[in-house]
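Report on one structure; see the data block that follows.
One chain of protein is taken out of this complex; the other chains stay put.
A, B, C and D label the chains in the order they appear, each numbered from 1.
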Amino acid sequence: MFDPQWLPTIMIFLPLLGSLLLFLAPNRWRDELAGFVAVLTLGLGLMIWYTGGSGLLGLNWIPALGITYSVELSGVSLALALVTAFMSFIAVLYAARRIPNPGTMLALILAMETGLLGIFAARDLILFYVFFEDALLPSLLMLAIYGKAHRMRALVKFAAYTLFGSLLMLVSIIGVRYLGGSPTFALVDLKQNLVTGPAQTWLYLGFLTAMAVKLPLWPLHAWLPDFHEQNHDSGVPDVMGTLYKVGGYGLFTFAIPLFPDASLELRPILMGLAAFTALYSAWVAFGQKDWKRLLAYAGLSHMGFVALGVFSLNETAVIGAMYLLAFQNLYTGALFLSVGMVQERIGSLDTRVGGLMTGAGALGGMTMALWFASIAVPGMAGFIGEFSVLLGAYQVSPWVAFAAGLTTIAAAAYALTAFQTTFWQARPLGGIAVRDLVHTEWLILGLPLVIAIFFGVYSAPALNLMQPAVKSVLAALGGS
Amino acid sequence: MLPLLYLLPLLPLIGFALLMVFPRLFPGKSGGWLATGLIGAAFVVAVLRYLGQGDTPAQETLWTWLPNMALNANLSVGFYLDQLSALMALIITGIGFLIHLYSISYMGHDARFTRFFAFLNFFVAMMLILVLADSYPLMFVGWEGVGTASYLLIGFWFSGRGSESSDKDLRAAGEQEGVNNSNAARKAFIMNRIGDLGFMLGMFLLYKLYGTLSIPELATRVEGVNVATAGVELACLFLLVGAIGKSGQLPLTTWLPDAMAGPTPVSALIHAATMVTAGVYLITRSHFLYELAPNASLWVAWVGGLTALYGALAALNQHDIKKILAFSTVSQLGYMFLAVGVGAYSAGVFHLLSHAFFKALLFLAAGAVIHALHNEQDVRRMGGMRKFMPFTHIVSAVGVLAISGIPIWSGFFSKDAILAAAFETQPLLYLIGLIVALLTAFYMGRWYFLVWRGQYRGAEATGVAHPHEADTITKIPLGILAAGATLIGFLNIPTFLGGGHAFDSYLGRAIPQEAHEILPSTEWSLTIFAVLAGVVGLGWAYLQHRAKKLDNGPLGQFSSSALYLDNVYDGLVAAPSRGIAGALDTVDRGTDGLIGSIASNAAAPGGLFTLWQSGFVRAYAVSMLLGTAAIIGYWALKMVGSGA
Amino acid sequence: MMIAFILLGALTLVGGVITIAARNAVHAALGLVGTLISVAGLFATLNASFLAATQVIVYAGAIMVLFLFVIMLLNANQPISGRDPIPFVRELAGLGGVVLAGAFTILAVSYKDPRPVAEATLALGGGSASVIGETLLTRFLLPFEAVSILLLVAIVGAVALVQRPVPQPDDVPDSEAELLTPPVGSAISRGGSQPVLQHQSLQHRNDEGEVRA
Amino acid sequence: MVPTSYYIALSGILFALGMIGVLTRRTAIMVFLSVELMLNAANIALVAFARSWGDLTGQTAVFIVMTLAAAEVAIGLAIIVAIFRKRETTNVDDLAAMKG
Partner (left out) sequence: MLQAPDVALLPLLPILLVLAGALLSTLLGFWVSRRTLTVINIVTVILSGAGMIFLWNQGLSSFAGGLQADNAAILLGLTILVGTLMTLLVSLDTAWRARVSFPEFDAMLMYAVTGCLLIVFSGDLIVMLIGLEIMSLSGYVLATLQDSRRAEESGLKYFLLGAAGSAILIYGIAFVYGATGSLNYAAIAAKVGSVSNLTPENTGILVGGSLLLLAGFAFKIALVPFHQWTPDVYSGAPTTVSLFLSTVVKVAAFAGMLRVFGGALADAPGWAGVLQILTAATLIIGNTAALLQLNFKRMMAYSAVAHTGFLAMCLLGTQALGGAALGYYLLVYTLMTAAALAVVAALQRTETGFEINDMRGLYYRHPGYAIALSVCLASLAGLPPFAGFFGKYLAFQAAFQNGYVWLSVLAAVTSVAALVYYLRPAMLMFMPDRTPAKEYTRGERFPTTLTIGLGVAGVTVLGILPNVWYGWVANPAIWQLLAGR
């Protein structure tokens, strides 16, 4: 009989296979093929969910080095994988509609999906690292092929920041195994052989650098605005880029179990940094005149919350952080796409064009609803995340939670200001008449919104996935 | 079998969903009727639940929701019905129904008629969630939900009503209106968010103190768990910040007058009768905490008193027919805060109830006038409207009498109770309350005389020579509300007037009653002072009217600029934060540019490097030789050093 | 013995100094010859008689003649005047040399013979041709053979460099082949001063004088 | 018997001299001559060590090194001649087109 343990593996590599097939497929079938693969991947994910998460599949990959192929999709990782599969599908949907001759873009989306799913499924540090870097390549190519005039700068910055962090992480990974004396790099083995003492702190810092770049966390965030600003106007690469912000997940799955003492020790500083990131970037977002940059900073601000939750090591906060991480992908991604739609209609990403909603009510309405999700209006998924993060963080450090809480005000300020100057107010004389949503665009914005609302109201399915996983991870800390 | 509580928010939510997603299914005014009908149905549910209510509160849990709350069980979505929430549900659905009805006529010509009702339904649903919530987080859902609805409705005319016009001037005015409306909506949302942060912090602290956020559980746990008073005080202050934000109290008050940018029914429903009273509701709901926190309660009372004074002063010289009412609302809300601050929860809620009636009435009447005058809102261009709109005039007069605290009308009873409670605990606040009562009577008198009496002054400016009386659909809510504003006071006739405190004793089953220890003689004198204040105020207004000086009320610019509070905020908060945002953006790009220019330009190290990699083979040999010499020399030195 | 060492050592160094300091290349080469012969003497004092002979015959004789020949051929005996393009090269060289010499001296002083020198000397058998030959053909057989490859490389390489063979055409399509043929007479450009910069503006022309479309 | 150290010191100084020559001489041939000095220094050291150990390996190695030197000279002079043909210079500083 078929072993369900293999499902994650199939789910991971199916998009890559699809991506390679796209090069062979005739031009006119590419959209359908890509969509089919994306749906199939999502279906597989749902199947894993339906069967209650997969078990751990552990194979020896490079026995001589103690590197294993360990994958598992359950708990938090399954939730994130599902969101990834879903948003990849949405991205495929929009890319097929928006980008002329989209074959390459679709292939890159699928290739990146493989990397992202791999990141979430990996239960071996080296495997994690490999997928972590694998996702980088398609992302770079999207920027290179479809980016804007100053993309080289953005590209170099993005790659340099990412690699700077991840190479330090690589050193830490090596250290984790050798200083701890684990036989393999598999998480289960590493957990049995923890590094102790000051070495743990140093290794944690190495790990942290990588994750802080990918979170991103101030001051390692500078790549993010440029990355989004220079990416293709459609916002499709931005969706994938948003999905790639996996720092919070990495910290949660690997850093906390492997560096329990260090994460406790550094908790105050890191929480402060995370709160600062949230507030700082929200404030910077307030000053942005370009939608992509604004969304970049908004996303950064969310990531500050995610980081705050993870760093606080409080159960509620960590669950909230994971919840936020998973669902912010939905609305942030959809917002990028809505910005792409705006750009398609008026050829501008400026936040001060004014009056779009007069012509495009549905587009404006959906965008507004997504913004409400983004600024954590209750009843949307973002609220559960942000509220839990703040609630949990407050139990640990009230002042930091207060500082982070200020972000909610700033978020309202930047979101509503930009929304108002773009969609509300009067359309200036001579402005291009704006077409409303058509065809699949309804789905592209509607589906994420519906899911964001559903999980904001009825969170049990997602919480049932995440809560036990978080509890077991935090149990390693000795019940703090 | 009583209908389940979740029907209350669900019915309007269904309306919202239908009207949002399938607006095409509801041509003409059918959407409005659907929405109104659903609210009516909700009102029926509320009445049924009210009638079927026992002494023990009902709690109905739907499903789990927030992670890890309340002793590691997930926090649930659940509704809680006690006397307080039943009353609130009645107010919301009842007055909501009337205002929906009114809106069918008022918004009849608007292009986005159906959308308006969707938003209204959404608001009512959120408000019901707010009052029925069994936990603070769920209440927060409603709390922010009504904020969102308020945002949507204030910004309903986001592009201005004339911005599509071909006429240049009209278009310019429309564009300006669009910007103003949008700004007002945003301001309301952001200021509410400030309050919301306070509310959230309050929740966090409560959770830290008691480990739960479920209201009934908290209420019981407060008695059992011993925590430092300072903690409770702080939590109550946090909650107060939340209440301040929502109820437009000082210092977060400036959004409320601006919120009048929304359509008039919105002002009546949200910014007078229901949403803004949520702060009062929150504090009343949290009475078990405030009882443990005397200092925080005192803060509440003072905030209320000062806001009442502020609102009254600012209302003195407004020229917008709705802004006068808006500042009046601020002021009246201050009264309610004062009441709950001094522990007179029942009096506060009672004033909430009566205020809901008369203020909704006044707003709707004002709306009728605005409608009749084709969107003219400046009271200086009105006057003599009683001739054109007799029915509306009568109901307006009822409203003015009610708010001025003239006996038999509801305002008299509710205000009197508050002033009595204030006198008992904080004489200074009583004095303020009394002054505010006088001012209230004056500015409402001014409003009345300017709009309804004297000569019609606006024929030229508005282009409406003969304003028409409101239609029937408009008159029905006005009539019902006027009746309510007149009669509702009799629900709670105080003992010294021979009443039985019916309202107090009903509410007393849910919230504690202040003990009345005032002598009847004192009560009498207090009542006389209060009535006197109302009469003097109205008389003062009449005298001014006779002297034709009402156009410009007292205090001049100071009052019409709302005590310059907006300017202060703009200077202290808004402008600096915009500046800081710009500066931070520059810094963010700058640090980045710095790193970038080092990396990309690399002129200095690059030049150095070219100098080194000079292309001369002997230069390369120099590196080699010096390298070797350094290595060997290092070793030799080490050997000498180690004494070999 | 010591006197011989001092004498020969001094001669070696003097020769070395002449080699590196003489302005005329021929003088320098002669200084090197002096050094080489002195080194041969040193070999002799170290019981390496065969090597001493080889040093004189092969090194000082054959190799140095080759050197002188080339110096004369290339007319390289005149010193190069003008500013040295490398700043401080003499100072740096002096510094490096002094450090190296000092360091080596320190190392040398630290050296202790593993066994008594007199006894060890006997084991060398005088370093005669026969003992060296025996070592070469037994323990050093592989190096001995491998060195022949080295010499072969030297011969083939030197010939190939001095008389460059003609490149054999590829089976390139004709049109390309035409373009690729090096133009006649452009192989040598005189002067030798920075031809690259002069031609940089002409993209189709590089410093190898190739002309490409 | 002269101590081995003396020979080693002598060879070290000779080696350093060779190095200095490599740096200061500006003609390719002279640079190469200086390299010969360095090779000779190595030879002295080898022979001296061979005596010290009483082992013929060192002396035989010198023999090999001499051959190496000869081969090197052949190639080196060929390169120098080849360059001279094209540029008519033996100044190594003239060959500095590639840099940076």
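Just so it is clear, a contact is a pair of C-beta atoms (placed from the backbone, for glycine too) under 8 Å apart; a residue touches a chain by one contact, two chains touch by 3 or more.
Keep in mind that what you see is a predicted model, and the values were worked out from it rather than measured.
Partner chains of the missing chain, restricted to those shown and counted over the full complex, are A, B, C, D. Only one of the listed residues, A:A160, A:V188 or A:A460, touches the absent chain: A:A160. Note that of A:L46, A:M152 or A:A475, the residue touching the chain absent from this view is A:M152. Against the chain not shown here, subunit B presents residues 599, 602, 605-606, 609, 612-613, 615, 617, 619-621, 623-624, 626-628, 631-632, 634-636, 639, 644. Although one chain is not shown, part of subunit C still touches it, namely residues 103-104, 106-107, 110-114, 134, 137-143, 146-147, 149-150, 152-154, 156-157, 159-161, 164-170, 172-173, 176, 180, 182, 187, 189, 195, 206-208, 210, 212.
Along subunit A, the points of touch with the absent chain fall at residues 61-65, 126, 129-131, 133-134, 136-137, 140-141, 143-145, 147, 151-152, 155-156, 159-160, 163-164, 167-168, 170-171, 174-175, 178, 206.
In this text, only the chains that are shown with their structure count from here on.
Counting C-beta pairs in contact across C-D and across B-D gives the higher total for C-D.
The mean-CA centres of subunit A and subunit D are about 63 angstrom from one another, to the nearest whole unit.
Spacing of subunit B relative to subunit D, judged by their CA centroids, is 93 angstrom. Centre-to-centre separation between subunit A and subunit B, using Cα means, comes to 35 Å. Shared contact sites, meaning residues of subunit D that touch two or more other chains, fall at 19, 23, 26, 93, 96-97. The multi-chain contact residues of subunit A, meaning those touching 2 or more other chains, do not exist; every residue touches at most one other chain. If you check the complex, the residues on subunit C that touch subunit D are 1-2, 5, 9, 12-13, 16-17, 19-20, 25, 28-29, 32, 35-36, 39, 42-43, 45-48, 50-51, 54-55, 58-59, 62-63, 66-67, 70-71, 73-74, 76, 79-80, 84-86, 89-90, 92-94, 96-98, 100-101, 103-105, 107-111, 113-115, 117-125, 127, 131-132, 135-136, 139-140, 143-144, 147, 150-151, 153-155, 157-159, 161-162, 164, 187-188, 190, 192-194, 196, 207. Residues of subunit B that touch subunit D in their complex: 609-610, 613-618, 621-622, 625, 628-629.
Interface of subunit B with subunit C (complex): residues 614, 616, 618-619, 622, 625-626, 628-630, 632-633, 635-637, 639-640, 644.
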